[in-house]
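With one protein chain held back, the other chains of the complex are shown just where they sit.
Chains here go by letter, A, B and C, matching the order in which they are written, and residues are numbered from 1 within each.
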Amino acid sequence: MLSGDALDEMHRSYMNAPFNRLLGIEFGEYHDDGGVTLQLPLDDRHQNGAGVVHGGVMLTLADAAVSYGIARSVGGRCTTVEIKINYLRPVTGGVLTARSHLVRAGRRLVVARGEVHCEGKQVAEVLTTFALLD
Amino acid sequence: MLSGDALDEMHRSYMNAPFNRLLGIEFGEYHDDGGVTLQLPLDDRHQNGAGVVHGGVMLTLADAAVSYGIARSVGGRCTTVEIKINYLRPVTGGVLTARSHLVRAGRRLVVARGEVHCEGKQVAEVLTTFALLD
Amino acid sequence: MLSGDALDEMHRSYMNAPFNRLLGIEFGEYHDDGGVTLQLPLDDRHQNGAGVVHGGVMLTLADAAVSYGIARSVGGRCTTVEIKINYLRPVTGGVLTARSHLVRAGRRLVVARGEVHCEGKQVAEVLTTFALLD
Partner (left out) sequence: MLSGDALDEMHRSYMNAPFNRLLGIEFGEYHDDGGVTLQLPLDDRHQNGAGVVHGGVMLTLADAAVSYGIARSVGGRCTTVEIKINYLRPVTGGVLTARSHLVRAGRRLVVARGEVHCEGKQVAEVLTTFALLD
């Protein structure tokens, strides 16, 4: 698992990523199992035309958390091959959190899950495949 | 299929949605089969930490196009139940386009596909389930 | 949660389902959280052309376990809207087990996860949407 300067550099990479910054994604916490939690204080910019949070916001946060968690656990960069998200409840405001769970790390491919919560309730579930970059 | 004032109102709803505007999503065209194309001129704000377009950008554009296409075809509002996206190529810049294809419209659920292109090449494929709102 | 005669009837329905019987799917156990484990002793009939267990076998077992778990938890019949499975390792033989986890039960739709194990290792992960039948 990454630690020290290598982890600090990975941290800066995720926190400075332009699209993550555009949305307002913030660091949450590291978990002992290698997982990462990222968070996002919601505001009006995150809404779709129906006045609830756009699904793309939750997907972006979950993808970032899972990617970060894989990079931390495996110790190298990765790219999303595919991602599936189930939306469980409409979200109108508060702070979104996304937490990564490693399911299986192979030599080239990694499978991971993610859970998105808001105000104490789970609002989305993610299952995704990443490819490790050489 | 929606037309006239009802379609104009749906158009305004998608084009004025805050998150779509934050990203810079623009209208593309209507297709005779009911499909809709939306587009997004890319800039630096859409990048992830690796200098390519964030997967959340492509997902958001595809979700918006598919949702708009369903609303136009079925004539009512809908919400994303789940969405799966496969990323086919890294994207560094240009104009993204996403086009919706209706697969099956049931009484309560609608299944649709989406294709995302950039500079003449397909960069993502989407398969998704929506629920119709009463 | 279903119990007594209603659960016995549900049990017979799943155990007598022709395709489950064709594969050789057996009951495993009930979990306190409402989950269900089903199992499948593998033999040569379950293989694909490459000499490993066909992905359709693992999907069928996982779908049956999740469906059973939802029916038990929610107390009524359900049908698969869509299902996504990630295969984590090739399987050559032994006993497959699939265990269901309820993620979110709505009024009409239910989201659930499933894990498939073989000989102590996880071999597949499932994320799926079901519709409740009236």
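The criterion applied here is as follows: a contact is a pair of C-beta atoms (placed from the backbone, for glycine too) under 8 Å apart; a residue touches a chain by one contact, two chains touch by 3 or more.
Remember, predicted model here, so these are calculated numbers, not experimental data.
Chemist: Out of B:R12, B:R89 or B:R108, point to the residue that touches the absent chain in the complete complex.
Modeler: Spelled out, the listed residue whose C-beta touches the missing chain is B:R89.
Chemist: Touching the hidden chain in the complete assembly: which of C:S3, C:N48 or C:T92 does that?
Modeler: Selected residue, touching the omitted chain: C:N48.
Chemist: Would you write out the residues of chain B that touch the absent chain, in ascending order?
Modeler: These residues touch the chain not displayed: 84, 86, 88-89, 103-104, 106, 111, 113, 122, 125, 127, 129.
Chemist: Which chain A residues touch the hidden chain?
Modeler: Those residues of chain A that touch the unshown chain are 81-82, 84, 108-109, 111, 129, 131.
Chemist: Over the whole complex, note the residues of chain C touching the chain we left out.
Modeler: So the residues of chain C touching the unseen chain are 13-14, 16-20, 22-23, 44-50, 53-57, 59-60, 63-64, 77, 79-87, 90.
Note that in this section only the chains that are shown with their structure count from here on.
Chemist: Taking each chain's centre as the average of its Cα atoms, which is closest to the average over all protein Cα atoms shown?
Modeler: Answer for the innermost chain: A.
Chemist: Roughly how many whole angstrom separate the Cα centroids of chain A and chain C?
Modeler: 28
Chemist: Starting from the mean Cα coordinates of chain B and chain C, work out the distance between those two points in Å.
Modeler: Each chain reduced to its C-alpha mean, chain B and chain C end up 33 Å apart.
Chemist: Using mean CA coordinates as chain centres, what's the chain A-chain B distance in Å?
Modeler: 21
Chemist: Using the touch rule from the top of the page, what residues of chain A touch 2 or more other chains?
Modeler: In chain A, 84, 86 touch at least two other chains.
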